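This report concerns only the one structure given below.
Removed: one protein chain of the complex. Kept in place: all other protein chains.
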Amino acid sequence: MLWERFRHLLGETFLNFRRGGWGVIASIGAIAIAFLVTGIFLLLTLNLSTVVARWAEDFQVVVFLDDTITKKQRTLVQKRLDGEMAVRDVTYLSKKEALADFRRKIRGQESLLEGLKTNPLPASFQLRIREQYQTADVLGHLAASLKRMEGIEDVLYGQEWVERLTSLIEVMKILGIVIGGVLGVASLFIVANTIRMAVYARAQEIEIMRLVGATRAYIQIPLILEGTLQGGLGAALALGLLYALFRGTLWQLGTTASMIFAGTELTQFLEAEYRMAMVGLGALLGGVGSLVAVRRFLKV
Amino acid sequence: MLWERFRHLLGETFLNFRRGGWGVIASIGAIAIAFLVTGIFLLLTLNLSTVVARWAEDFQVVVFLDDTITKKQRTLVQKRLDGEMAVRDVTYLSKKEALADFRRKIRGQESLLEGLKTNPLPASFQLRIREQYQTADVLGHLAASLKRMEGIEDVLYGQEWVERLTSLIEVMKILGIVIGGVLGVASLFIVANTIRMAVYARAQEIEIMRLVGATRAYIQIPLILEGTLQGGLGAALALGLLYALFRGTLWQLGTTASMIFAGTELTQFLEAEYRMAMVGLGALLGGVGSLVAVRRFLKV
Amino acid sequence: MIQMFHVSKTYPKDVVALSDITLHIQKGEFVFLCGPSGAGKTTLLRLIFRDELPTDGQILVNGRNVVRLRESKLPALRRSIGVIFQDFKLLMDRTVYDNLHLVTRVLGIPETISRRKIGRLLKEVGLLQKADQIPYSLSGGEQQRVAIARALVSDPAILLADEPTGNLDPDLALDVMRLLAEVNIRGTTVVVATHNPKLVAEMGHHTLILKQGRLVEEIP
Partner (left out) sequence: MIQMFHVSKTYPKDVVALSDITLHIQKGEFVFLCGPSGAGKTTLLRLIFRDELPTDGQILVNGRNVVRLRESKLPALRRSIGVIFQDFKLLMDRTVYDNLHLVTRVLGIPETISRRKIGRLLKEVGLLQKADQIPYSLSGGEQQRVAIARALVSDPAILLADEPTGNLDPDLALDVMRLLAEVNIRGTTVVVATHNPKLVAEMGHHTLILKQGRLVEEIP
């Protein structure tokens, strides 16, 4: 009996769906567009912040050591650096290696170094900093406290670059939140309005059903299911379009993309959880939108 | 008489407008959202491409000169460079200036240069390249043809950076086109659907008007004007919201923004022409959407 | 079956549609409700299936107090009442069959039974060959007969017919009245609102006459 009734409701939902025609297509399309735009932003933010993160990783803090440092002092410094939260890894660069490095850097002008009697370059620790600590603030503090240690001559870090990247990520986050918010509201708005239109278009049918003794649930559940279905389908459609766009863009970019994103495992699509969440959110939005519209319209 | 009729049509439009109630608000809202999202993209693209362009300007091509170059040869090279389309400006850097520069660059390790008898650094021309020529291709050709000139020892350019920036701009352009296209279609879709709903909601009134002898124009013009008005208002609303968002984001970012965009006259809002174009486009979209919906629905 | 005690109905803007109506309609009766345009006939019928609530007074239908009826009990009341609306209330974009089918679906009547029943009723009102057309493409009288068939498809205990013959020619009107009489004989309580005094005279049933919202005469 219950199953019978459930089957009936589903049947009703699909019937309404078929009957809706152009309206239903328009509705799903609108939801799909809202999700598509949100998805484009999500994808951009995700990929770009990965890029920025990888680029940021390249930036190092360099701790220059006194030429007079003892072995024990060096071990102490190394220990201190290993224990530092912000530091991901530490590489030691001896005076010799530093000179070789420098020679490589000024390739073509090696003659500059010909007259050298002694090696003037200091030994150093090259630190790689964890992403979340790459702010001017943290690094400034770290540098200051390290400088106070014995055996350390100077601490250098790419202050300007760190600050640029930090604020770029910050901008992207704020924009993401703002745009996400706008589009979330927009989606809800579109769904609720679409269902309102659907309820409105079916006002006469609903009135007749009420007059011949249909229960509230009998009238409302198919409408809510329909909204849920529309929302889910819209989100799924958006996902499909997004994937097509993504592939198309990659193809268009060709080798160019691999150039920017070289080395990073980039150009990734949304992960499975994101995809499921999107469809689920679509269904939820559709359902809630319908519920609001139905409750509002069918008050009496 | 004509004026009378025109006034009547306007009056009719506003009457319909008032009567539309929630539907009209929903419609304007939908259009505003479409434009808002498009506007956000426009603003981002505009501002970011300015940033990239400024950053790109820093990248130079350096033409190293033979130590044996004659004055005449140098003048010849200078002339050639001045005549080059791709080159925006040329600065001469003598051997002495080059060494001073280098000394500045290796600050802290000046001791390296202490043993030098002669100046091993070559004189050079520092070129700044016009934006539109900053592609690996153009610069590669330029470098090759310059190298063939007498008195030129080598040509260096930041190949990697040029390529990165070039492809970043390319990605942004493609994304801009794709997203702009999607949103353009979406806007038209929303407007046409909204007007379709409006026509649909007024189907009975329209039928009665036709039956009592209203002309086609009498029925259609107010609907089309209404669509135009809705489109224009939606776009204007979007512009307002966009400005608020823009100000709000700037405020949120505070000094951070000025840090990234330092030196560039950035964080600019859309220019007057863009703003007018947006409102105009909104009105046009609204009008065309209505026209399509009206023609379609009122065929018979 | 239907009892009203001092019932009044005032619409907004102080439009008095009914005042102080007391009446009693027995189970299985066939009652005419007469009166000029605007007398309150439709309003009285709408009170019975609780489409409106009275401003005053009590109404008992089938032993249930309609005025105090809880929302959850409303569907049960309405399922037991068939209504032929004065303005038909047909869905103009569904076929005649689907218009009737809507009711059997709401009532949960199994498909096979529903199909047979709809077929029989459409035959009785002479519209079997129009089953697949939409009401929009039917004449006024044909639409009215669809409305009549729809009201009967649920085998209601009470049938309320609001001007069911306004768009029918005299012959058809008599046919329809005979159909209602038949339904009545099978046990349904029937209330017919009409201003066709000829019909009332011919049928000779219990008649209530309304004038300006008051019950002015009762012919048993």
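Think of it as A, B and C in the order they're written, each chain with its own count starting at 1.
Rule of thumb we're sticking to: contacts are C-beta pairs under 8 Å (C-beta built on N, C-alpha and C of every residue); 3 or more make two chains touch, one makes a residue touch a chain.
The model shown is predicted, which means the values in this text are computed figures rather than measured ones.
Visitor: Give the labels of the shown chains that the missing chain contacts, considering the complete complex.
Guide: If we consider the entire complex, the absent chain touches B, C.
Visitor: Please identify which residue in C:3, C:19, C:42 or C:154 touches the non-displayed chain.
Guide: Residue touching the chain left out of view: C:42.
Visitor: Considering the whole complex, not just the chains shown, which residues of chain C touch the missing one?
Guide: 11-13, 15, 35-38, 41-42, 86-87, 133, 137, 139-142, 144-145, 162-163, 166-172, 195, 197-198
Visitor: Give me the chain B residues in contact with the hidden chain, please.
Guide: Given the touch definition above, chain B has residues 5, 8, 204-205, 207-216, 218 touching the missing chain.
Keep this in mind: only the chains that are shown with their structure count from here on.
Visitor: Give me the chains shared as neighbours by chain A and chain B.
Guide: In this structure, no chain contacts chain B and also chain A.
Visitor: Select the chain whose centre, defined as the mean of its C-alpha atoms, is least distant from the mean of all protein C-alpha atoms.
Guide: That would be chain A.
Visitor: Per the centroid of Cα atoms for each chain, what is the distance between chain A and chain B, given in Å?
Guide: Chain centroid spacing, chain A to chain B, equals 23 Å.
Visitor: Go ahead and note the Å separation of the Cα centroids belonging to chain A and chain C.
Guide: Here chain A and chain C have centroids separated by 63 Å.
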